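One protein chain omitted, others in place.
On to chain A.
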């Protein structure tokens, strides 16, 4: 291992030179036990290998899982990787995926929210009743429906954070209670059909048919990723802290660019970029930013690590907990509206069935730890793709729902086993 802390060669930026040399002076004596990243590609691989051995698997298992699932189904039925099937798979995944994003936040706290299914159903019923029965404009009904989810979530959060009832129990009560409220407000009919050309149905049925949109979005994402990584690296270099070398940034950008353009091409082969996917990705990216780049997100992680430490650091534990549950409720409501949009109706079975389990499973399969303190919003995306891919593949092959459920259950179990084992490995490697 070279003793060079991974600062790139070349002259440090003018003006920051004194800073950099001061920092350098402080770290010239390198303890052999210190983790020192080697320069360039090999260092990247070494680091990656070290992470794997110590159990920091991240998204690797789920990505491998997705590839295996895709290959297996493609082998059985060549329509699986076709543009239409994959397009539908992505669009179908958005409702559950949005709910799973909220679940990720709750799981990072080390808690669970069992009410998200019922809350999503409630939100769709609120929208349908306000819009169809009371003639409220769609936008207003949509905002009120989402707010109802936020309110319900904050209500759970209040009982959990303020009163001290375990979140498991509060949200279990919510699971029953909000489902009851939904049935109540739906009335005796039980089903309210939505306007087929309305705003809500457009949520999952609108496509940007212009080819340029999908490619443009992909290009924008790749350029933004490269630009931000590059600027960050420059700033780190100027401040004299370890930075990523350009070769590594380019490599990472390629890893982002390939799937981005592949998916854009895929969408363009069918009807174009679906609006639902754009909104879903916007939430995944936006909330990922909130989690990793804002002090709010840092506080959420801190609570997942040690509540006592967070409290002593002056973090308002009650407010953060309530806000996270409110966020989970909001995302559940949004997801519920997407699901209602696909059905074009709100009915008695909205938010029922396997929705709750699928949303939680998606977050866990994607790599968010059930033990709290670790997770990414991206895991909701990856996990929901796994679940939806299994459902879609089996539907193609004509396998019964009973078998689907068993297989999804097995996948969830596998994900939890990986989570537990990797946590153990991390413990023995001194990293958990």
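Assume a contact is a pair of C-beta atoms (placed from the backbone, for glycine too) under 8 Å apart; a residue touches a chain by one contact, two chains touch by 3 or more; residues count from 1.
One rule holds for everything that comes next: contacts and distances are computed from a predicted model.
Selecting from "Sulfate transport system permease protein CysT", "Xanthine dehydrogenase small subunit", "Sarcosine oxidase subunit gamma" or "Sugar ABC transporter ATP-binding protein", the unshown chain of this assembly corresponds to "Sugar ABC transporter ATP-binding protein" (UniProt protein name).
Contact with the chain that does not appear here is found for just one residue of A:239, A:256, A:318 or A:416, A:239. Among the residues A:164, A:314 or A:398, only A:314 touches the chain that is left out of the figure.
As for the chain not pictured, it touches chain A at residues 19, 22-23, 26-27, 31, 33-35, 232, 235-236, 239-242, 293-295, 298, 301-302, 304-306, 308-310, 312-315, 372-374, 426, 429-432.
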